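Not every chain of the complex is shown here; the ones you see sit where they belong.
Going in written order, the chains are labelled A and B, and every chain counts its residues from 1.
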Amino acid sequence: MTSHLLSVDSLSRERVEHLLRVARRVEPIAQRRQITRVLEGAVLGNLFFEASTRTRVSFNAAFCRLGGSVCDTTGFTFSSMAKGESLYDTSRVMSGYVDAIVMRHPEQGSVSEFAQATNVPVINGGDGPGEHPSQALLDLYTIDKEFSRLGKSLAGAHLLLTGDLKFGRTVHSLIKLLSLFDPMHITLVSPPGLEMPDHLIDLVVSRGHRIEQRQSLASDFRDLDVIYTTRIQKERFTEEMSENFTGVSREFIVDRAFMNRHCAQDTIVMHPLPRDSRPEANDLDPDLNGDPRLAIFRQTDNGIPIRMAIFATLLGVEELIERDRRDVRWFVPEKIGVDDADC
Amino acid sequence: MTSHLLSVDSLSRERVEHLLRVARRVEPIAQRRQITRVLEGAVLGNLFFEASTRTRVSFNAAFCRLGGSVCDTTGFTFSSMAKGESLYDTSRVMSGYVDAIVMRHPEQGSVSEFAQATNVPVINGGDGPGEHPSQALLDLYTIDKEFSRLGKSLAGAHLLLTGDLKFGRTVHSLIKLLSLFDPMHITLVSPPGLEMPDHLIDLVVSRGHRIEQRQSLASDFRDLDVIYTTRIQKERFTEEMSENFTGVSREFIVDRAFMNRHCAQDTIVMHPLPRDSRPEANDLDPDLNGDPRLAIFRQTDNGIPIRMAIFATLLGVEELIERDRRDVRWFVPEKIGVDDADC
């Protein structure tokens, strides 16, 4: 039976834990200390019907790191679809060419429809307001990896999710994944009108977690383990919302001052990126750049091992990687970014 | 002497038969049971000045399956050409970078002009209303392979070509290729105004084949071996034709009812794809999906072995593939499409 990766809803705790385990095992390759060629000869179809350079390059690089080749398709139009071709036909045709397919599409549900026609593994790279499961997995992997390093565990942790909790699909998928694990304490803070949907809160509570909703970041917090911030997704607002939206007030900003007031030395700050660095955006503040608590670039780096794990498990090569690896011979900087902290 | 693949007109029966033979030999690789690396280190320039995701990905994947790397160029503009660069210069420059070139271009004759400047093999991936020889070869390969499976032979076969026979360049190229072989019986049916051009009919008849023209599919047929359907190429209509065109009437549709009335259990249905699945298009009907006679996805799958054969012969490595192959280690589904028939 073929597996796809279409939604976090279909993931069991066991499958998630297996993915995280494989991701840990491929870290030396993701970090360019070793190479593997287990997928030599395989071809990935990387179909991006919506622009997302970051996600596209991450999937592309992850497949290359496993030894495979990638064929990218980008742009808002797909020539055959413009001629009336069904998703069914497109899916079956592409499946004859490649060994795995990543698809990003502006319409919710389109990736699932595409996957229904094929036995070649399909990975949802984001379907509009719908799902983006690899992002949720890399977020969870980041929390798990950072907690490992800090000697913490998920059980009983206190996480703050803030920003646009209504349209931010990454926080929706992340909270579903977190809910599979032992009880934790999750605080939600968002500007008025951008609250987390009730059905998600109900789901998480029903699984034994404690959810707390606050009106502002200008309040008292117990020490936080994780702060997960998100960009305001103005492009998904209704027309009415856009007209009435006057921006995010300063009281929702996570910056160095907030961190010093509410957080410990081992609180980590996450963000799915891109963050809006224009001053009026009041997104996660760049004044935290270089602070070891800022985990956003370690988080994006984790896209590589997680996506390698996704490919390796869907294509059934995760056990082969142990035996097929050798050392990298080219120059790799000790720190990727000039401001990367030691941690 | 360098060879290009610019037109089916330049192909002898011997060269065609050699290509089909090589395609058969690379099937285990095309079907992902084995890999080869004979073209490791080689680079393909895949130049698409006109959008065609399907064809581009097929050439790309075929080159990768031989072990090579691919550099894609897509989009309607080519930056240097916009600055007044000649095709001669573009061709010579690209030839210094890559080992083979696939070119698709909206203007008829442009690919041949491009090829005149270079000794690097150039493959015509479609030049507007002109040629698309790899499509004709994969069509012929499909007929040959299906006939093999069914214990039939080309000699004496009855083929029905239907749809837009005036602008459908794939049927023009296919009928030329077929005409190189032993006499067969070819029936042509198209909506008024979209008939096969006379010079092609004359050519085929002059080579000993029997051509029959009918007004509609609502007539009597002897058992057919192959039904080759095509999409109406409205984008190539003259302005006058577009104004007068009121759509294709139902009497030109190939669907399950037609198949049951006129065809045997071993008649195959082909289509160059994309097919227009919008109900008003009256293209090949999706009600045949899952029917083993529907060969359209086996046909598109055949693009990989045929294009591998084209690359392998132009680059002179077809004999090396036998010795340079090993088994695939990743998961490959038994059937590519969920509706693929056993056959």
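In the analysis below, a residue touches a chain if its C-beta (ideal position, glycine included) is under 8 Å from a C-beta of that chain, and two chains touch if they have at least 3 such contacts.
Note that the coordinates shown come from a computational prediction; the quantities given were computed from them, not determined experimentally.
Trainee: Because only 2 copies sit in place here, please give the count for the whole complex.
Mentor: Of the complex's copies, 2 are shown; altogether there are 3.
Note that only the chains that are shown with their structure count from here on.
Trainee: Report the inter-centroid distance (CA atoms only) between chain A and chain B in whole Å.
Mentor: Averaging C-alpha atoms per chain gives centres 40 Å apart.
Trainee: Taking the complex as given, what residues does chain A use to touch chain B?
Mentor: 2, 38-43, 45, 69, 71-73, 75, 77-80, 83-86, 88-90, 92-99, 116-121, 314-317, 320
Trainee: Note which residues of chain B are touching chain A in the complex, please.
Mentor: 32, 35-37, 51-54, 56-58, 60-61, 64-65, 67, 69-70, 72, 74, 231, 273-278, 281, 283, 286, 289, 297, 300-301, 303-304, 328-339
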